[in-house]
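Removed from the display is one protein chain of the complex; every other protein chain stays in position.
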Amino acid sequence: MKNNKKFITGAEVAVQACIDAGAEIMYGYPITPGTEVFTGWINRGKDYLQTEDEIAAGFSVCGAVIAGQKSFTATAGPGHTLMQDGFSMAEGMRLPFVEIIAQRGGPSSGTVIYSQQEVTLACLGGNGEGMRIVYSPSSLEEVYLYTRLSFNYAWKYRFPSILLTDGYMLKTRGVVNFEKFKDLKNIDSYPLIKEGEIKHWRNIYTFEEELYEELQNQKKDFEKVRDEIAESEEVEVNDAEVIIIAHGLVAGACKQAVEELRSEDKKVGLWRPITLRPLDSKSLNKVVKGKQKILFIESSMGQLARLVKDELDPELSIKIEYLEKPALGIEVSEIKEFITKNI
Amino acid sequence: MFKLLLAGDGGQGIQLLSNIICESAFEKGLEVTHIPNYGLEQRGGVSLAYIKIDNKKIPYPKFTTPDLMLVMSDQARGRVENHLGEGQEVLDIKDFKEKLDNENIVLRSWNIFFLGAILKRLDSEGLIDMDFAKKYLENKLSSKLGWEDNLKAFEFGFKS
Partner (left out) sequence: MISNPAKFCPGCGHPIVLMMLEKVLEDMGLKDQAILGLDIGCSLLAWNYLPINTFQTHHGRVTPTMVGYKRAKKDSVVVGYTGDGGAYAIGLQNLLHAAKRDEPIIILAVNNTVYAMTGGQTAPTTLKDQKTSTNPNGVEQEPFFGPELLKTVVHPDAFVARTIVNDPKTCQEYIKKAIETQKAGHFSFVEFLSMCPTAWKTKGADTMKFLEDMKMVFKLGELK
């Protein structure tokens, strides 16, 4: 390590973040490409349990956080599908459940490698309304920062939180400067059910009206969260004619493409959501207003586009083009070619 | 920005080479990314390593056209066909096999031969800390079987 810089993998970064966040136990089940988060955590000597499947891992995290212990899991693809059972309970009961998702090709077993095809599942999975916090980091340093924030905000706001990344990011080794995070503070966990009190806590209601009311309260809280933590990044948007919208690792490639095209005087900008849920719709609509085109670029068949379009100002009239490469990495050269065709 | 793609069969030492190269570039204070790529099988598939070295932050670890590409097997060659491009240097085992046999470089040390050649190129472009690389290699392999062969291979590669 050189002056607080390390050359490490995304998985190791995630593990470091969980350790620094004060997580005490990880429940997990091996699944590529997320296994290294599990084995990495174990190799650091931390407490864990390998469960019989992802369903058990999810519910064990629920039990742990109910008791007030900072706990998390990591999974991918088909494991992510199974995790919806436990994660749904966390959504319904407002549990500070934290999970790291390593997107891989889907559906079914797909590939063990990479995709951005679990956006819908992460944001809107289970049988609820998507009241979950979802972060999509686009660099190793963001993997660290947003894993830390996932823990903080899960416990502060009581919404289950996801660090949504992918197989490429977790296995990429890169230079990470931890110096800039040294003052980041943790929010403490606390028991949600206390000895000496009597709490009767349900997730099933007898009448429609009871659940409706509960959901209205949750929605109010979720909107407050949006105001406080919804985050996005604007790159060269002010005089841009077309705006690219991308997230995660693809947004990293887009940034490079934008930089190179700008040096050729092409007027392109990038709007990058950092929180997929809640989406920074205020910034989104400010950026796209008056622009000629939106270009969605993602390694899925429009999952990001669907999510973002849902929050576009309904009065907005704008051309939209799509570069959709489900399960495939997207190179800077491809992005530049696509933008050039559309500018 | 320098883009390096290493390709070989699993077991030919591609990841070992990546580690030495990347750590040496990191030691030089540069930004480095490395992303490996394997098949599904635990043994016998193609092993790839994408390496980027730059003096500023690298936003995306993969690329289409490397500046320098190493191909260590027929299986690997097939896999990296669409990474060929203009102006790149390709170190292909088929071009060196005879030379290596003539010089009595053992099969097990072929990857170290190429490491010598690659490090020489990277050093000439100021991308690695050469002393560190040599020490790292020694640390990793000197206590293992065949160190003399490896050393010989390295020096031969460096000279070539």
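In order of appearance the chains are A and B, and numbering begins at 1 in each one.
Just so it is clear, a contact is a pair of C-beta atoms (placed from the backbone, for glycine too) under 8 Å apart; a residue touches a chain by one contact, two chains touch by 3 or more.
The structure displayed is predicted, hence computed values, not measured ones.
The chain not displayed here makes contact, within the full complex, with A. If you put the hidden chain back, the residue from A:Cys18, A:Val37 or A:Ala64 that touches it is A:Ala64.
Annotation: of A:Ile42, A:Ile55 or A:Ile343, A:Ile55 touches the absent chain (contact as defined above). Residues of chain A that touch the chain left out of the display are 24-25, 27, 47, 49, 51-53, 55-69, 71, 85-86, 88-89, 93, 191, 193-204.
Here, only the chains that are shown with their structure count from here on.
Listed in rising order, the residues of chain B touching chain A in the complex are 22-23, 26-27, 29, 31-37, 40, 57-65.
For chain A in complex with chain B, the residues that touch the partner chain are 2, 7, 112-113, 138-139, 168, 171-175, 249, 252-253, 255-256, 329, 331-333.
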